[in-house]
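One protein chain omitted, others in place.
Each chain carries a letter (A, B and C) given by its place in the written order, and its residues are counted from 1.
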Amino acid sequence: MTMEATRYDDGSITYPGHPRGPGGSEPVETIDLSEYTAEIVTWTTSTATPPGVREPNHLAIVEFDVEGESVRAIGQLTTGDVETGDEVRPVYVDELRDPGAGIREPESQAWDGYRFEPV
Amino acid sequence: MTMEATRYDDGTITYPGHPRGPDGAEPVETIDLSEYTAEVVTWTTSTATPPGVREPNHLAIVEFDVSEASDDASSSRTQSGDDGASVRAIGQLTTGDVETGDEVRPVYVDELREPGAGIREPESQAWDGYRFEPL
Amino acid sequence: MERVAIIGASMTQFGHREGEWITDLLAAAGSDCLEDAGVDASDVEHLYVSNMTSGEFEGQTGVMNALVHDIGAIPAYTQRVDQTSASGGAGIYAAWQSIESGASDMTLLVGGEKMTHRSTAETTDIIASVTHPVEYNAGVTLPSFAGLTARHYLERFDAPRESLGKVAVKNHKNGVDNPHAQFRKEVDLETVLESPIVADPLRLYDFCPITDGSAALLFCPESVAREYTDDYAVVTGVDGATDTQVVHERADPTVMDGVVESGNGAYEMSGLAPADIDVAELHDMFTILEFLQMEGLGFAEQGEAWKRVEDGDTERDTGELPTNTSGGLKSKGHPLGASGVAQGVEIYEQLVGEAGPRQVDADAGLCCNVGGFGNCVITTIMEAAR
Partner (left out) sequence: MGRVAIIGASMTQFGQREGEWIQDLLAEAGIECLEDAGVDADDVEHLYVSNMASGEFEGQTGVPNALAHDLDAMPAYTQRIDQTSSSGGAGIYAAWQSVASGASDMTMLVGGEKMTHKTTGEATDVIASLTHPAEYKHGVTLPSFAGLTARHYLERFDAPRESLGKVAVKNHKNGVDNPHAQFQTEVDLETVLESPIVADPLRLYDFCPITDGSAALMLCPESIAKEYADEYAVITGIDGATDTHVVHEREDPTVMGGVVESGKGAYEMSGYGPDDIDVAELHDMFTILEFLQMEGLGFAEQGEAWKRVEEGHTERDGELPINTSGGLKSKGHPLGASGVAQGVEIYEQLVGEAGPRQVDADVGLCCNVGGFGNCVITTIMEAAQ
C-alpha cells in the first residue's frame, strides 16, 4: 500500500491524482507520500459521524513538502491531541471506515489508507 | 381500506388523486373504486421483477365505469361528461390467466410488495392495496 | 440571434466497464470530446452533466463538480441535469439554452451512467423509482409498461408480433458497425422471438441491456464554431415536453404526448417537417417504443409504424428514413444519462460525415430521447453546416 500523489507535466502535485491536473496539465508520475512527513494545516474533531465512521473522528488537513513542491492531503488523525503546525507521519490502517455501512458502493473505492500520527 | 379515486370540480376522475386534476381542476371528493368492477384494457406478466416483488408479477391496466357514482354526486354532476365517468387504474392481477376485455373486481391484499426490499422509503407510501380478480 | 453549433463529440466504449466508476467514465468522455474539438479545458465556460442516479447506483453525488476538477476546467460553471432516461436530451436542451441566452460561449455536455455493478433486479428497481407510489406498490417496472403497451398495440392495430422483432434485428445489424456498441453481433428474427419472456408479449431481445458508459458533445455559437472547424452541425430545433407521471391516466396508451409535443416544437423551431428528416435516432429502450416515436413524430400514421418497419423503410442502407444507425439503445446499450447524448453524437457524426461504415447521406437529422415511459421527452433536430 502506498499513499499515491500525482505529479503533472507542469510540476504541480496533487493528492489524490486526477486525469488532468491544475490548468489541464497531464499526469506524468506518482509519488508515495507515505514516505514523507507532513505538517498540520488545520484539524477538527467531528462528533456527528455518519454510519460506519468512528466517533469521535479526528481529522486534519496536512501539508507535505516533496522536494520543494507542497502537496496537501486530508485524513484521519490517530489522536485528537494535536496542534496546528505539528509534524505527523502517515501510518497504514486496513479499514478507515466500515465499507458497507454508508451510502457509497463498497466496490467503487478503496477503504484502507493512512492516518496521521504526530511524530 | 378503500381504493380511492379523486373527482375534480370539472367532473373528471383520476386514480390516484392529484392536488390538481386535468385542466387544473380542484379536487372535490373521493370515490371508492373497490366497490366497482372494471374491464382489462391491457395486461402483462412481468418475469424480471425488482426486490420484494412476487415473480412472476401479473399486471393490468383496467378501466372502471363509475357513471353510477356520477349520478349520485349531484354537486358536480352538471359538468361531468361521459369521459368523466370512466377511470383507469393499474394493479396486480390475481392470475395470469386473463384476456383483454375481461371483467375484474378489486380484492384487498395486505402487502402488495415487501416494504424495505426496494429503493423506496418504506414510510413514504402505503403497501397494502388491491389486486384485480377475474369475475 | 446566432445559431448554436456542435463542434465536437465523443463516446466511451459502452458495456460492462469493470472497475471503472461514474467519475472515471465522465472524465474519459469529457477529455476525448475536448480533444476531438481541439478546445482547451480552460476555455469551457459551462459544463453540464446528464446523469440520473449516480447517488442511487454508487453513493457518489456531486459528479459534475468532480468532472470539472478531473478535466482541469475549474472554475467553469457546472450543473447536473436529470430527466431520468431523457437526461441526455435534457442536457442538449440545457446546453443549447446556455449558449442561446449568452451565458456561455463554450459549453461541454457529458452524459454518463454506471449501472452494471448492480443486479438486474436492483437496477430495474432504481429505474422504477420514477413511478408514482400507487404504481410502485404494484411492482410496476418500465419493462412491464412496455409489455402492457405492446399487447395493446398489437391487439388494437392487428400488427404481427414479428414486426417488433424486426426492430431488434435491424438495430443489432446497425450496431455491428459501431465500435463503441455493447453488442456488435447480428441476431436473427427467430432468436428474438424465441428468447425468454420478460414482460409478456415482450421477450429479452425486445429490451435494451444494462450498460456503463459516457458520451459528450461540445456546443458554441456558430461564429465561434468557425474558429475551430469547417464542418460542424447546428441545432436548429429543440424542444421538450412532459406527459402524465401516472402512465395509465393517459387518454390513449399508444400515444406519447411528450413525443408529439416535443416533436411539434422542434419541427416548428427548425422549419422542417417529418419528410425533411434524413436520419433519426429514436429511443428504442423497448422495441415498441420505436413504433410509438415513429408515429408520434409523424414518420408513420397511428398504428402503421409496424408496416414501415416491415417494408424496410427504416433500414440503414436501403431505407427512406434510416432509424438508429448507431445500433440504438438496443445494441449500443443504455447508460441512462449517456443515451440522449450518444444519440446526439450519432446524428452529429452522420451530419459531419464521420460515421464511417454507418454513414448515410444526410443533411438533417433528428433525435428523440424518452424519459420514464414517455413521461419526459426531448426532440432535437440538427443540420449540417459548413
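We take it that a contact is a pair of C-beta atoms (placed from the backbone, for glycine too) under 8 Å apart; a residue touches a chain by one contact, two chains touch by 3 or more.
On a predicted model such as this, the values are computed, not experimentally measured, just so you know.
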item	value
Chains in view that touch the one left out, judged over the entire complex	A, B, C
Omitted-chain contact residue, chosen from C:D43, C:E56 or C:E222	C:E56
Touch with the omitted chain, as defined above, among C:G15, C:P335 or C:G371	C:G371
Omitted-chain contact residue, chosen from C:A5, C:A29, C:A66 or C:I288	C:A66
Which of C:E100, C:E162 or C:E186 contacts the chain that the document leaves out	C:E100
Contact set of chain C toward the excluded chain (per top definition)	1, 52-53, 55-56, 59-62, 64-66, 68-70, 73-84, 90, 93-94, 96-98, 100-103, 126, 129-133, 239-246, 249, 257-258, 261-262, 371-372, 375-376
Interface residues of chain A (partner: the chain not displayed)	14-16, 41-54, 57, 59-61, 72-76, 80, 84, 96-97, 102-104, 108-111, 113
On chain B, residues whose C-beta touches the chain left out of the figure	18-25, 118-121, 123-125
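Here is the rule we use: only the chains that are shown with their structure count from here on.
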item	value
From chain C, the most remote chain by mean C-alpha position	A
Centroid spacing, where centroids are CA-atom means, of chain A and chain B in whole angstrom	54
For chain A paired with chain C, centre-to-centre distance based on mean C-alpha positions, whole Å	39
Multi-chain contact sites of chain C, meaning residues that touch two or more partners	none
Touching two or more other chains - residues of chain A	none
